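A single protein chain has been omitted from the complex, and every remaining protein chain is retained in its original position.
Let's turn to subunit A:
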Amino acid sequence: MKNIMTVVAQNRIADKIHEMVLEGEITGSMKTPGQFVHVRINDTTEHVLRRPISIADIDQENSRFTIVYRAEGEGTKKLSKLGPGDTLDILSPLGRGYPLEQNAHVLIVGGGIGVPPLYELSKQLNIMGVRTTHVLGFNSKKDVFYEDKFGALGDTHIATADGSHGMEGYVTDVIRTLDADFDCFYACGPKMMLKVLSETMDLEGYISLEERMGCGFGVCYACVCETAEGDWIKLCTEGPVFRKGEIIL
């Protein structure tokens, strides 16, 4: 579970958004899209909590995987300074990812920094022969990333809150304009987006949640969420992906 990975590449791909490619043996155990890694910032005790970051792309052939994260706080800003040859201590792979079902056509909906894990998901669904349509929402043009990469996998629609790129509005505004029969939706993004999707989409769906974590592997009970049955379960081990309606948003 605990591994030292080597940074292969790091690039800024949008405002404060960084893409980091890592190489190491543990990549072989990364199978399910939607799982995450828990990254230690450095080997001092200045930052005691690791950062949970979703896995955006898995390249088994080269034992590499990609994470995309927002360099917003002190810790992630330090991560963004790493370059090729630097190493990173990670716990991986963690959590339960998206179930891959043999549907004809699925809708994939991402919001902001919730977009990255959906790329590996779409990639794997496409390999299975599932048609994917993507709707990705951002605040503004400067925040948009991976439009072309998703575009290579299926129809891709962008929404920006300020209308500076794609359609003005939210992902739900775009979805209303789509004339297609979807079998299922997969989503990751802000809790409000997931809530609206869960309540308005008359489809089976899977959502991925985010929460502040302590340990990342079920020990500290920091990242709990409430199930529809009233139980409090750990997001890091029971999630982060849940079936629509399973969790109270």
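Here is the rule we go by: a contact is a pair of C-beta atoms (placed from the backbone, for glycine too) under 8 Å apart; a residue touches a chain by one contact, two chains touch by 3 or more; residues count from 1.
FYI, contacts and distances are computed from a predicted model.
Protein name for the hidden chain, per its UniProt entry and selected from "Dihydroxyacetone kinase-like protein", "Cytochrome b/b6 domain protein", "Dihydroorotate dehydrogenase" or "YkgJ family cysteine cluster protein": "Dihydroorotate dehydrogenase". Residue in contact with the omitted chain (choice from A:V37, A:L91, A:L107 or A:C184): A:L91. Contact with the undisplayed chain is limited, among A:D59, A:E147, A:E211 or A:E246, to A:E211. Summarising the interface, subunit A meets the missing chain with residues 1-2, 40, 45-50, 75, 89, 91, 211-225, 232.
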